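All protein chains but one are shown at their positions in the complex.
Now for chain A:
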Amino acid sequence: MTLLDVTRLSLKIGCYPVLKDVSFHIEPGEIVAVTGESGSGKSMTALAVMQLLPEQAEAKGYITLDGTQLLDQSEAQMCALRGQSIGMVFQEPMTALNPVKTIGAQVMETILIHKAMPRGQAEARAREVLERVGLPEDRFPLSRYPHELSGGQRQRVVIAMAIALRPKLLIADEPTTALDVTTQAQILELLKDLVQDTGMGLLIITHDLAVVADLADRIVVMRHGEVVETGGTRQLLRNMRHPYTRMLFAASSHRVALPEPPAPAPLLEVRNAVRDYKTPRKSLFAKPGRFRAVKDVSFTLNRGERLGLVGESGCGKSTLTRAILGLEPLQGGEILLGGEVVTTHLKPAVRRKLQVVFQDPYGSFNPRHRVERLITEPFHMLPDPPVGAARRDLIAETLTAVGLKPEDAGKYIHQFSGGQRQRIAIARALITRPELIIFDEAVSALDVSVRARILDLLAELCAAYSLTYLFISHDLSVVRTITDRCLVMRQGEIVEQGETEEVFSNPQHPYTRQLIAAAPVLPDLDQGAA
């Protein structure tokens, strides 16, 4: 018997249609992945099954769980089902747990709220289920608080809460998006094991097609609130019928062709850089402790070269970036840009050689300024910034270079999509013709199709302006295509560096191997068979 059957589910929030005639089903012991880009309605589908929709939402159609029509259930009946028959895991493990309650209390709450068993037994079950998700009692007693655990460990607690009553269906909404690749691999492995052991159905929502291909038995591809294609993973990968599906998979493994870098001539030299942070004092009169975030890092970035920097969160890549930008002082070693020392009091002449593009295309612009003003912000560092017609021409030229129109200069930032905003951020970095641009996770927040176009743009700009950049990312597949050389950073140290292709195809350091092994990859798609 089908475990979950969603038939012609439509959803409106206020007067906006969010889902249109969504249909799919899950069998017991089956993993079904719902995928699509942001705004496709995949999370809303999950929330509709949980009946945890926003207040103004109005759902029509049928959601049947084990013969029970969920849309007909009262709120009280739904409360009895949630946690008992359906468990749910969310994206952000750092905030998904109550910070003032112990993990034991939070896992036990699932059991106690459904009055499934007496307190003593519930405690034993909590222990058992935490052990099952990889948090054994001796190292992770029930009395631990969430802040004492890492992101991956917290996600395990959330999973323990969701499976404590052995639900028939587990819904996981982007369960690994906020985690590092190695942690992601472990959590996905855990989910797969749980499905195998317990025979529950798993509905996983993710934008990451590599994860989908790796994990799911069946795939549901969504776009603008509609299911465009669904099928068994293997068949679907072999034979994509809908052009959108094909586009999505092609964009995920998008490769660009970079022009050959010129002969090596050093632009940025980092020599034995050391960056320490003070940690809070242990007592009022003790010396503050020290945390070494960057340990004796050295590398050279040549003119016209594209250098990648990969590593997991907390490895020190952001700290290193801030030091290169002259935003933080070094405690040892030095950073030279074009032969001049980078300090926290940079001379404008040195400062204007550097520009940066950040991850968040929404947060990095002042919403009250027009694009014209936003992208000319770096002009204040120029000795004689262009004025009048020269200024207008430069704005028009730069906007055209990043694939926008000169007329866009008069618009405000909220009038653009995420991808367009990132183009504007690149225009802002480009307009003063800096010698070095730093891309700090610049494509991480973008949908795959948008990301593919931004990567194309970067490749074009490399050819047109012979850019030199440092590309920082946790996404190995992106670094692999967009850089010539790359550095692998771990716990403040560069553990491996070399030609990008060489590092990826023949990694020397065990950590690099571990990273590459953990990253899910799309199988080679034989589009000719389609």
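Basically, contacts are C-beta pairs under 8 Å (C-beta built on N, C-alpha and C of every residue); 3 or more make two chains touch, one makes a residue touch a chain; residues count from 1.
The working rule: contacts and distances are computed from a predicted model.
Student: Assign the chain not included in the display its UniProt protein name, restricting the answer to "Glutathione transport system permease protein GsiC", "Carbohydrate ABC transporter membrane protein 2 (CUT1 family)", "Sarcosine oxidase subunit beta family protein" or "Hydantoinase B/oxoprolinase family protein".
Tutor: Of "Glutathione transport system permease protein GsiC", "Carbohydrate ABC transporter membrane protein 2 (CUT1 family)", "Sarcosine oxidase subunit beta family protein" or "Hydantoinase B/oxoprolinase family protein", the absent chain's UniProt record names it "Glutathione transport system permease protein GsiC".
Student: Where the complex has a chain not shown, which of A:Glu92, A:Glu328 or A:Asp475 is the residue touching it?
Tutor: If we include the chain that is not displayed, A:Glu92 is the one touching it.
Student: Decide which residue listed in A:Leu52, A:Ala124, A:Leu327 or A:Ala390 touches the omitted chain of the complex.
Tutor: Candidates A:Leu52, A:Ala124, A:Leu327 or A:Ala390; residue touching the omitted chain: A:Leu52.
Student: Tell me which residue among A:Leu71, A:Ile113, A:Leu336 or A:Ala396 touches the hidden chain in the full complex.
Tutor: Of the candidates A:Leu71, A:Ile113, A:Leu336 or A:Ala396, A:Ile113 is in touch with the missing chain.
Student: On chain A, what residues meet the omitted chain?
Tutor: Looking at chain A, the ones touching the missing chain are residues 50, 52, 75-76, 79-84, 87-88, 90, 92, 95-101, 109-110, 113-114, 145, 147-148, 158, 161-162, 280, 283-284.
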